[in-house]
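Missing here is one protein chain; the remaining ones are kept as they sit in the complex.
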Amino acid sequence: MTSASPKTVLFLCKCGTNIAEFVDLDEVAKTFAASGGAAVIESHELLCSPDGRKFVQDVVARNKPDCVVVAACSPKTHEKTFQDAAGAAGLNMGKVSMANIREQSAWVTSNKAEATAKAISLIRAAIRRTALNEELSRDSIECNTDVAVIGGGIAGIEAALIAANAGRKVTIIERDISLGGEVIRTEEVAPTMECAPCLLAPRLSAVRDHPNIRVIANAEVTDVLGFFGNFTVKVARKARYIKDSCIGCEACFEVCPVSVKNSFLLGMGEKKAVYTQFPGSVPAAAVIDREHCKHFTDGSCSACVEACPFQAINFDDTDESVEIAAGAVVMATGSGSVDSAALAGLGHGKLDNVYTMPEFERLASSNGFTGGTLTLKDGRIPTSAVVIHCAGSLCQGGLQYCSGICCTTAVKAGDLLRKKCPGVAVTNLHDRLVFPSPQAQAFYQEQAHHGTRFVRVGDLAGVSVVRDGNALKVTAPGMAPTTVDMVILSTGMRPSQSGAHLAQLLNLDVDQWGFPRADHSILHATGSTIDGVYLAGSCASPCDVTTAITRAQAAAGDVISRLAPGRKVELEPMPSVIDADLCGGCKLCIAVCPYKAITYDAEKHVSSINEAICRGCGTCAATCPGKAATAKHFTNQQIYAEIGGILNGRV
Amino acid sequence: MAAFEPTIIAFVCNWCSYAGADSAGGQRLEYPASVKLVRVMCSGRVDPQFVMQAFRDGADGVMVLGCHPGDCHYRNGNIKALRRFELFATMLAQFGIDSKRFKLDWVSAGEAKRFAEVVTDMTNAVRGLGPLVLNGMVEREVA
Amino acid sequence: MSKTITIDPITRLEGHGKIDIFLDDKGDVEKALFQVPELRGFERFVEGRPAEEMPQITSRICGVCPTAHHMASVKALDALFGVVPTPAARAVRETFYNLFMFEDHLLHFFFLGGPDFIVGPDAPKGARNILGVIDKVGVETGKQVIAIRKRCRNLMSEIGGKPIHPVLGLPGGVAKQVTPEMRATLRTFAADAVNFALFTVKAFNDLVLANKAYVDLILSDVYYLDTHYMGMVDKAGKVSLYDGDICVVDPAGKEVDRFAPAQYASVIAEHVEPWTYIKFPYLRKIGWKGFVTGKDSGIYRVAPIARLNAANGMATPKAQAEYERLYATVGTRPIHNTLAMHWARLVEVLFAAERLVELAACEELTSPDIRNMDLKTPREGVGIVEAPRGTLIHHYQSDANGLISRANLVVATVGNSAAISMSIDRAARKLIKGGTVNDGLLNMVEMAFRAYDPCLSCATHNLPGKMPLSVRLRNREGAVTQTIVRTCNGEAQVIQSSVSSPHVSGGSHG
Partner (left out) sequence: MAGKPKIALYWCASCGGCEETVVDLDERILDVVAAVDIVFWPCAMDFKYSDVEAMADKSIAVSFINGAIRTTEQEHVAKLLRRKSGLVVAFGDCAWMGGIPALANLSNRREIFDRAYGPGPTTVNPEGVMPQPGGMLDGRTATLPAMYDTVLRLSDVIEVDYFLPGCPPTSDLVAGAVTAILTGALPAKGSVLASDKSLCTTCDRNASKPDSLTVDSFRRVTQVAVDPTKCLLAQGVVCMGPATRDGCGFPCVKGNMPCTGCFGPVSGADQGARMVAALGGILDTSNAATREALAGIPDPAGSFYRYGMSASLLGSKRKEAGA
C-alpha cells in the first residue's frame, strides 16, 4: 500500500489456542510490519472477552486510526462486537472489518505454513478493502404506529383487537356493510362444533366499543402507497344513507315497500331496500339499497324517514374517498370458493337441493333464511343426503391442490344434518381423507360411529348427480347408485377476488395458485413480499378458523413489536444507491429488485432507490449496465481491492 | 519446481454459503488453503465483472456460492445469479477458458461437509488444468 | 510467454502502401514494388459470428465504401438463407446503393483525384488539394459540392441509419420502411443530382478535355496497360452496379466469360507473394503468369473503366451519351488507358443519378412489405456488387444455426492489386533513367497509383490534400542509394545515402 493510504490498526486474536496454535501470528505480524500494511499491530489472547473489547477500545482511542481490521473469527460472530468496541472510541462502524482467519484458515488447514500464508492473504484483502470503506450509519425514520386492517372477518377482527389493545390506532376496512366474514355465516365450527356466531359476538362488540378501532364498512381499498412505517391506504366508502345514530332497531324495515334478494342469504331469502345483514351487526347502522329504494328510483317513497325514531335516514349521504395513514397493513381478505362451473357435472346450479358447503352452511345457519331449520326446496325435511368430497378440487377446471381442511367440514355436514333432521341417512363419498389435526381425525371417527357412511371412491371425477323424480340419483364408480334428497358438495378454498385485486394494488408477489407469497415461507410466513404488509387469515392459503386466527395473532404481534410508539424504524445500514449523474434511466434495475424499492422518474430520466424499502442485497448494483447503482459497503472498488489483496503476488 | 497449486476465489453469499464455510470451520473440516472467500450479501450481487477481474488478476478458478433455490435471503437473488452465469459460461468458453474453471453452486448454512467437498473438488479439477493463461494475455511476439 | 519485440529501423516510417524501386548498375529500373504492409484478418475473425451481423461487421473493412461491403454482405445473406428480398426491399437497397455510388465517386473526383486535373499536375504543390480545387472552380461551386454531398449523406442516414457503416440490410429485406416524406425528398434530390452530375461532366470537359496536355497525358503509354477487364452487367449487357452477372472481356474486348455470383470461385483465383500482405487475383482458366499484361496473362482489372469495357453500354440515356463520347474520344475499345478511369467514373456518377430518378418514381419504394422472413436453414451464399473500386465479392458458409464457419472476401481494390503494381512498375521504368529522379517523376507515379482510387492507399485517406510518397532507390545489393520524399506540403527532398548503410531507408506515408 502507498504511504498515502489510511492509517490502519490490525488486531490479531489468538482466540486462546484456537488460532495461535495453527497460524504463526508472529510471522503474520512481521509480514504486515514489513509491508507497512498496518501502522499498528496488536495481538491479544481473546479479543471478544470483556478485557479484549476494552483493549480494542483503548488501542483505538490511543492511535486514532482511520481503519481497524480484526483478524479473528467469523464476522458473523463478532463483527458487531468489535464495531461497538471501536465505536466506543469514536470510530465509525463502517471502518471496522474482520479477517476470518479462524473458521477460514486455522480450523481448516493442518499445514501451519499454508494456514499462515492464507491468513496473511485474507488479512491483506481485509486491509485493502477497509481502506476504501465509507462510513455507515444506522439511520432510522419516524414512523406511524397506526395499523390498517383490510378485511373484517374473524382474522381481521382478531388482528385489530390485539393491536388496539396494545394501544395502536386501528382502522378496519370492510367491503360488506358489516363485519363478520365467513364465520358469521357459519353455524358451527368443526371439529369442536362450537357455535360460530358465539365465537364472534363478543369480539364484534369489543370492536364496536373499542376507542382505538375505527370501522369503515361498505368500502373498498383503491390504492396503497408508501412503505413500512409510512403507508397511505386510499379507501372508497359507499354512501350508506343512514347516519351512525342508527342502532339497527329495524323499525324502518317494516315500512319499506321494496323487497329484493338477500345476498347475505346467498339469494335464498329476501331483504328490504333498507337493511342490515343480521341483528346486532357491527356497524349496527342499516344501509339503504340505492338501486332499489323508491326514493331513488322514482322518488315516490320516504316511509323510512317517518318510521325512524332516531332521524337517522340521510338521503343526502354521498360516496367518499378516505385516506388512512398507517405504519403497517394487515391483509385479511379471506378466501373464495370454487366457481360452480367446475361443479356443473355434479348438478350444481341446475338441480334443486344440490348445495356447495358454504351454501349448506347458510341453509343450516340460525341466521340463515329458514332460521336454522334444514328443509328441502319443497319444504320437506331431508331423509337422506350425500356429501361429495373434493368437489371442484384436483380435477379439470377446478383447484389444482388439496385445501387440506374441507374433509373436516365435509364430516361436519353429517353432524349438522343429524342434529337438525333426526334419522337422516348421510353418506360421504371421498377419495383420500385429509385431516389437519388429531382432533379432526377423532371427529371423523366419531361421526362414522354416529352413523355417517364413508365410501371411498377411487375416481371422484366419475361421480355424477342426476334428477330422479323429486330426488337426486348419485352414481359413483364401484358403488351401487343411490337416490337421496340432498347433495352437498365439499368445495375447497381459492384466493378471493378482492384479495387478488388488493395483491395487485400492493405489488405483492403471488404464487402459481394466486395466493400472496410469504416474505419467507418458513421464517416469516405472515409477512408478505412487501415489508410492512402482513397476511392474516385464509388470504395467504387455505386454512381453518383456528389457523386463520393464529395467523392474525402472529401478524398483529409482529406489527406491535416493530411499531412501538416513540421508536423509529431502523433502516438498512447498507442500502444500495443510484447516482443520478450516472443513471441512464434504462430501468433494468427495477425488474431485478426483489423489494420493488426502485422507481423511475420519467421527467428526469433517472431511477432512484427508496432506502426505507431497500434491504441492500445489491442485485441492482450487479445488474446496472451503467455503473450508476452501488451496493453500500460492497462497492465494486471494495470487492476489487479484496480480490487484489487475496491475489497479491499472482499479478 | 513445486507442483502447481491453483488459486481459487469463491464469492459466497453472507447468509448461506459464508455461514456454511463457518460451520465447516467449526467442524474442523479441512479443505485446500488455495481456496479464498470473498463475502457478498447475496449471490445476486456477484457481478460477472468480479469474476473476470479475478481471472485477470491471476485466479485459476472462480466459484460463486449462494443459497439453494427457494432459500435466498433476498427471495430470488440466487436465481438472478443462475440466469446471469448461464450466459456468462457461454462467453467464458469463447475466451478459451475451460468450463471447469468457473462454478456456480449452492451451499446452505448447515452444509459444512458439502462446502468442504465442493471447494475441494473445484481445486482438484483446476489443479488438473494447470495455470490459467488468457488468450489476450499472450504477449506481442513478432512473426 | 517469451517476448521478442523487434522494431526494424528500416520499417520505421512505413505507411499504408509503399513503393520500392530497385535499380540496376546503370541506374535504370529493374523492378518497382508496390506493397501493402497490413492485414486485419477479417476472414478469420468473422468465424463464429452470427451471419446476420456480417453486413455491419464487414462494412468495417472500409469506411470509405462501407455501403459496398454492407450490400455485398446482405446479398450473400439472401443466398445463405435461401430467401428472395421483397420488391420493396430491393428498391430500397438499390436506392441506398446508388446514393452511395453517386456520393463516393463525387468525393473522389473533387477531393482526391480531381486535384491532379482540375488544379493541374504542375500546379504549386500546396494548392493540390480540395482547397485548390475550390479556388479553381470557385467557392460557390465548392460549397455546392459540399452541399449536394451533405444532402446525399442525410438521405442515406434517413434510409439506412447512418452513411458510414449503415444498418439497413437484413437477409430477405431491409430494416426500415421508406416513408412518403423520404420519397419526396429523394425525388427532389435525384433531379438535382442529375444536374450536378452534368455540371461535373462539364467541369471535366472545360478543365481537362479542353487541355491538350492533359489529354496527351491520359493517352500516354506511361499509363497504358492492356489487361482483361471484369464488371457486372444487367440482362441487356449494360453496366449494373447492384445486381447481375459478371462479365469478363480480354484485352481485345472479346467476352471470355460470363458467370453468376455463385460461380465466382471457378473463374477467379488468388496468388500470394511473400513481400506484401495483399493477394493478387487472376483468371483461374489462364492461371498466374507473373506480373505481365496481355491476353495470355490471367491478370484482370476492375473499377469504372473495367466496368465500361466489360459492358456494352449504360442503361440510362444521359450516361449512355457520355459513355459514347468517352470511347469516341479515346478511340479504342476496350480502353487500356489507366487515367481514363476518372472519366469513366463521371459516366457512372451520371448513371447513378439517373437511376435515382427512376427509383424515386417506383411505387414499391414506400411499400411496408420490406422483409421476406421465410428464411431457410443457412448453408452457403455468395453476394457480389460493383463497388466504386470494382467487383466486390462476399462468400460465406455457416452452420445450421447461422454462425459463420468460413468467409472468403475478394475486395474491389485487391482486384486491381496486380495492375497497380504493374502501373507503377511501368511508370517507373519509363520515367527513371540513369538513376535520376525528380519530383515530377514522383507525381507521375503517384497519378498512376491514384487513378485506381485504391481504398488501401492514402488517396482515400488523405483528406483533403495529397499523397505523401517516398521512393527509395536501391542498388543491386538492396542498399538504399538515394531517397526522394515528396511531403505533404509538397517539397521534394533528396537524401543521398552511403551505400554502406543498409538501414537507411525511406517510406511512403500513404
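Order of writing sets the labels: A, B and C. Residues in every chain begin at 1.
Heads up, the rule we're going with is that a residue touches a chain if its C-beta (ideal position, glycine included) is under 8 Å from a C-beta of that chain, and two chains touch if they have at least 3 such contacts.
Please read all numbers here as calculations on a predicted model, not as lab measurements.
Although it is not drawn, the missing chain touches A, B, C when the whole complex is taken into account.
Checked against the full complex, the one of B:7, B:23 or B:53 touching the unshown chain is B:53.
Note on the undisplayed chain: of the listed residues B:97, B:112 or B:126, the one touching it is B:97.
Of the options C:75, C:136 or C:149, the residue whose C-beta touches the omitted chain is C:149. By the touch criterion stated above, the residues of subunit B touching the omitted chain are 47-49, 52-53, 55-56, 69, 80, 82-88, 90-92, 94-95, 97, 134-143. For subunit A, the list of residues touching the undisplayed chain reads 581-588, 590-592, 596, 599-600, 602, 605, 619, 622-628, 636, 651. Listed here are the subunit C residues that touch the chain not shown: 1, 3, 5-16, 20, 22, 31, 33, 35, 37-41, 43-50, 52-53, 56-57, 60-64, 66, 81, 107, 111, 131, 143, 146-147, 149-150, 153, 157, 160-168, 170-171, 175-177, 264-265, 268-277, 279, 281, 284, 288, 371, 373, 375, 395, 401-403, 406, 408, 410, 455, 458, 460-465, 468, 470, 474, 478, 483, 485, 487-489, 493, 495, 504-507, 509-510.
Following the convention adopted for this analysis, only the chains that are shown with their structure count from here on.
For the pair subunit A and subunit B, the distance between C-alpha centroids works out to 36 Å. Distance from the subunit B centre to the subunit C centre is 53 Å, each centre being the mean of its Cα atoms. Residues of subunit C found to touch two or more other chains are absent.
Not a single residue in subunit A touches at least two other chains.
Those residues of subunit B lying in contact with subunit A across their complex are 7, 9, 14, 18-19, 21-22, 24-26, 28-31, 33, 36-42, 44-47, 49-50, 53-54, 57-59, 70, 73-77, 80, 84, 116.
Across the complex, subunit B is touched by residues 74-77, 100, 102-105, 107-111, 114-115, 117-118, 121-122, 125, 509, 521, 529, 574, 592, 594, 615-619, 621-623, 631, 634, 636, 639-640, 642-644, 646-647, 650-651 of subunit A.
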